[in-house]
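Excluded from the complex is one protein chain; the other protein chains are retained at their positions.
Each chain carries a letter (A and B) given by its place in the written order, and its residues are counted from 1.
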Amino acid sequence: MSGQANEKREISYLPSVVILLFIVGYLVTGYLTLDETTRLVPLMAAGVTLVLALLDGFTTVRRGQISDEGKTSAVDRSAATATRRRAVLAVSTVAGGVAAIYLVGFLVAMPLYLFASITYLGKQSAKLAVIAALLTMLSIYLVFEVALSYKLFPGVLFS
Amino acid sequence: MRVGVRTLSIAALLSIGACSEPAGYPNKDITIVIPFNSGGGFDTYVRALAPGLERHLPNAINVLPKNLPGAGGRRGASEIFRSKPDGYTIGIFNMPGVLIPQLQNIPTSYELSQVTWLGTLGYDPYIYAVRGDSPLKSIEDVSELQRSVTYGATGPGSTSYVATNIVNERLGIPYEIITGYTGSSGYLLGLVRGDFDAALLSQSVARSYLESGDIRALAIFGSESSDPDVADADDLGAPELGQLRVVRMMGAPPDLPEDIRIMLEEALLASMQDQEFRVWLETTGNDVHPAGAAETEAAVSEMTQFYDQFKQLLD
Partner (left out) sequence: MPELLLQAAAGLLSPETLIFLVGGVIIGLVFGVIPGLGGTTALALLLPLTFGMEVMHAFAMAGGIMGAVAMGGSISAILLNAPGTAPSAATCLDGHPMAKQGHAAEAIGAVATASPLGGLFGVLTLLLVLPLARDIVLLFGPPEFFLVAVFGIVTVAMSASSNTLRGLVAGGIGLMLSFVGYDTVHGGVRYAFGSDYLWDGIPLIPALVGLFGMAEMIRLSIEGGTVAADASAVRLQGVASGLRATFRHWKVVIRGSITGTLIGAIPGVGGTVATFIAYSTTRNADRDPDSFGSGRIEGVIAPESANNAKDSGALLPTLAFGIPGSAEMAVFLGILVLHGMQPGPAIFADHEQDIYGLILALTFSAILASIIGLSFVRWLAAITLVKGEILAPIVIAVSLVGVFAMQLRPGDIVLAATLGVLGYLMLRFDYPRLPLVIALILGETAERGFQQSMMISRGEWGIFVHSPTSVVLVVLIVLSFGWSFVPMLRKRLAAGIAGAAS
């Protein structure tokens, strides 16, 4: 019980923690790597943002404590966990797709990304995914390579 | 209306598909890398020149400008340098724009002394300009001012910034530079508005404002003066300042085969003589000073020496 409550709390605090870490990282890097003149304005902006982010984090913690008092139902919690899992999945599909495009280029990676995304993440039939992937690629190819004579990115491995 | 659109798109498709496979160089399209955005000075210059280049090269191939803007021209220069030396990728170099970072020891993925130079298109001299209504009438007036003179320029390390530093150090004028303007038209506007006293402007940008009287030239660097009121580097007793100009040079990756280099060099020189191109230069006030490969190579090493002696003024 307490474990689950903790997990719920972690999620709502996570953005604040990440933001604070980002700002602190920005401040430290700026202080260490930049000249005094050029770092002045960025560090000022970061400093003000740090204060604002701390205030925001503080309000989030308070709000979190209030909402913890009202017990959330088990159904809500399992739904939240499911969405969270899907979110991680979706983000990693995009990340994987972009990494593949970066390495081997649009023409190879894009159909794979579309297929994987539609079947694995979207839970659609493989046939539908193949059709969608091929149609999209064909229209992109015709518009860019043929009609506009624009070379689609071939990927860092093949360029 | 609909018919018209269809004809248009068919025409567009045909113009791309029409190319056969002749033997010998060149047997496919040649790419000219432009290290700046479409629409800029270097871009329009190359695009105006490209049709002539197609005419003067054997075989019916296309010469396709490709914009690779970024990192102040270094991205384009690196791209040219790293391409295969087969004559299908050449490019235009902004000098001394891409030379300065190399002298500043900024890590670059090109080495200008190894580039296969094809020729020079033209150069843009620097005009020492003040506002039209400024009390300053000559460089002497400027050096007699009892305060430091303010200038506008783009960022530190840029050609305009470096040129401003070199002129003032060499002529012994106390000065301050207001940096951060975007592009030469940016600080031209600053000069007209009166943000600062003077600026070093490239001639092609300054021309129509000189004619309209918005600004006035006190001196010219990088070219001889044709106006008695405007001093040149020799008049100022600093002939080496004649090196101060922006040069448009064409180059190819290192180790380009000699026969291809000669073919490209000749096509380049011939297309700069084309009537159509000359008319374009005339109407837009752009410059042309054709020079061959050997001359260009010599100019690069001379330029490198010149900026090297002002190394401490580069950033």
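Convention: a residue touches a chain if its C-beta (ideal position, glycine included) is under 8 Å from a C-beta of that chain, and two chains touch if they have at least 3 such contacts.
Computed from a predicted model, the values in this text were never measured in an experiment.
Participant: For the full complex, which residue in B:138, B:284 or B:304 touches the chain that was left out?
Facilitator: B:284
Participant: Which candidate, B:61, B:188 or B:252, sits in contact with the chain we can't see?
Facilitator: Per the contact definition at the top, the residue touching the missing chain is B:188.
Participant: Give me the subunit B residues in contact with the hidden chain, please.
Facilitator: Contacting residues on subunit B, toward the hidden partner: 1, 4-5, 8, 12, 37-41, 43-44, 47-48, 51, 65-72, 74-75, 78, 107, 150, 154-157, 176, 178-183, 185-186, 188-190, 192-193, 195-196, 205, 207-209, 211-212, 214, 279-280, 283-285, 315.
Participant: Hey, which subunit A residues sit against the chain that's not shown?
Facilitator: With respect to the unshown chain, the touching residues of subunit A are 12, 14-15, 19, 22-23, 26, 29-30, 34-35, 37-39, 41-42, 45-46, 48-49, 52-53, 55-56, 59, 83, 86-87, 90-91, 93-95, 97-98, 101-102, 106, 110, 113-114, 117-118, 121-124, 128, 132, 136, 140, 144, 148, 150, 152-153, 156.
Throughout what follows, only the chains that are shown with their structure count from here on.
Participant: What whole-number Å value describes the gap between the mean CA coordinates of subunit A and subunit B?
Facilitator: The answer is 42 Å.
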